[in-house]
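Shown here: the complex without one of its protein chains, the others still in place.
So, chain A:
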Amino acid sequence: MATSPATGLPRWEADPILSVEHLFMRFGGLIAVNDLSFKVGRGDITALIGPNGAGKTTVFNCITGFYKPSEGRLILAHGRAPTPDEIAEVTRIGERALVGRDAGVYLLERMPDYRVSGEAKVARTFQNIRLFTGMTVLENLMVAQHNALMAASGYSLKGLFGLPGWTKAQKAATETAKYWLDKVGLTDRADDPAGDLPYGAQRRLEIARAMCSEPILLCLDEPAAGLNPRESLELNTLLRAIRAEHGTSILLIEHDMSVVMEISDHVVVLDYGTKISDGTPRAVKDDPRVIAAYLGVDEDAVEEVEAELHIEHAATGAGA
């Protein structure tokens, strides 16, 4: 499912939309993310999991520009996988991005948060929902299309006089909003304040709002937190539809294993800021390190596992 037909490599290796390379994040003496490298495949649903405090949200904040990483490179590729030369070039010249006609390379660690979302097209949601509660559902979706509308309103000059170009753009934006309202089943509540919606609907609205900014990579921070099983199921359907109909790649943090195992193509497991496992959901589920991190084991068991891994490693090394 997640393998590339041409090379036989998994898709995240063959055509990564996002490559996280040697990411470090230090807060004073605390190392929240320690030399983390992983790739997110184009068109994949990738899950970032790990026990509480593993550094998942910190990684998200680094990717979306809310934190400046202490070290590391975050490469976002528009269009196609960039060649190593292109990556080396953009890194060397010190620019934020190298954008061609059909492809672009963005170095997210060099971009402020609003550019990550506005130019690199990485949208995100938050663990604790951050809607504009005093604005209506529709207004929330209109704010998400700010940059496109701002240009269409001639930076407010055309809009102030109600010129036709602006009215047309506003109408188109309303249509986009309506499309997403329909998608998340909130059309009937379009004119209600966002703060009045029930919790599950607020979660869906936040995803719809992120999608209104037309991202190529959607980062969801615990989208299923606080949802009941039926709502979780609806969320799975929604995320699959987003991927299928819009080609948006999805990176999500999730504790709900029913969601993770059900929909993800690729799972990355973090513990204490370090990657402990990376692969398909099935491979990760059976990984003894993941089991140890989640369930906890006593000292002997850790040594046993380590010994076993060492043997395994040596065996594969000898085999190759």
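Remarks
Here is the rule we use: contacts are C-beta pairs under 8 Å (C-beta built on N, C-alpha and C of every residue); 3 or more make two chains touch, one makes a residue touch a chain; residues count from 1.
In this text, contacts and distances are computed from a predicted model.
The listed options are "Pyruvate dehydrogenase E1 component subunit beta", "Membrane protein", "Serine/threonine-protein kinase RsbT" or "Branched-chain amino acid ABC transporter permease", and the UniProt record of the chain not shown names that protein "Branched-chain amino acid ABC transporter permease".
Of the listed positions A:L138, A:V184, A:V267 or A:V290, the one in contact with the omitted chain in the full complex is A:L138. Among A:T64, A:Q202 or A:N236, only A:T64 touches the chain left out of the display.
Residues touching the missing chain, restricted to chain A, are 64, 66, 113-115, 117-119, 123-124, 126, 130-136, 138-139, 142-147, 149-150, 153, 155-156, 159-160, 162, 166, 170, 174, 178, 187, 190-193, 195-196, 209-210, 213 (touch as defined at the top).
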